[in-house]
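In this view, the complex is presented without one of its protein chains, the others remaining in place.
Here is chain A:
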């Protein structure tokens, strides 16, 4: 008898699950066999990634930077990269595999992704230039910012504060404007509709 009661759908084949179930977890679940070193990674990266992300992960134009920004998270202008911000290396492998290169996703082989991942670690000064990343040593890499994430704590830090009855009349002596959007003037012109795309 079907578990759910409707008997809808059919069993997935082993091959079908393998084709779509590509996700990787921080504990390494889902990592395929394979390996790649920094030097191979540089070659693959320059060929597939550098046109947007720069030869050293520093980014071209508005595209995302993958390297740098260490110790900038408390600044006014934090630089959030794989090295400075991402908590888990598994996310790097998973995301490159599922979504990159932008416009040609899921076109790289496991060895190429291990190599790119090793190269991204290298340009973030997290490994030496002779480092080889593999399924076997993947979990030995700890990301610098891994300890700086914590669960949503609004229930403790905000909700009690914002559940107080607010002032309704005579709430301030006076009010002044402190900032104008029109000074920046970065809003698209809305008088004329944008061109059809």
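The working rule: a contact is a pair of C-beta atoms (placed from the backbone, for glycine too) under 8 Å apart; a residue touches a chain by one contact, two chains touch by 3 or more; residues count from 1.
As a convention for this text, contacts and distances are computed from a predicted model.
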Its UniProt record identifies the chain omitted here, from "HEAT repeat domain-containing protein", "Na(+)/H(+) antiporter subunit A", "Nitrogenase molybdenum-iron protein beta chain" or "Sulfoxide reductase catalytic subunit YedY", as "Sulfoxide reductase catalytic subunit YedY"
Looking at the full complex, which residue from A:51, A:99 or A:139 touches the chain that isn't shown here? A:99
I need the residue numbers on chain A that touch the omitted chain, in ascending order. 2-6, 8-12, 16-17, 20-27, 61-64, 73-74, 76, 78, 80, 82, 85-88, 90-91, 94-95, 98-99, 102-103, 105-106, 148-154, 157-159, 161-172, 174-182, 184, 186-188, 190, 193-194, 197
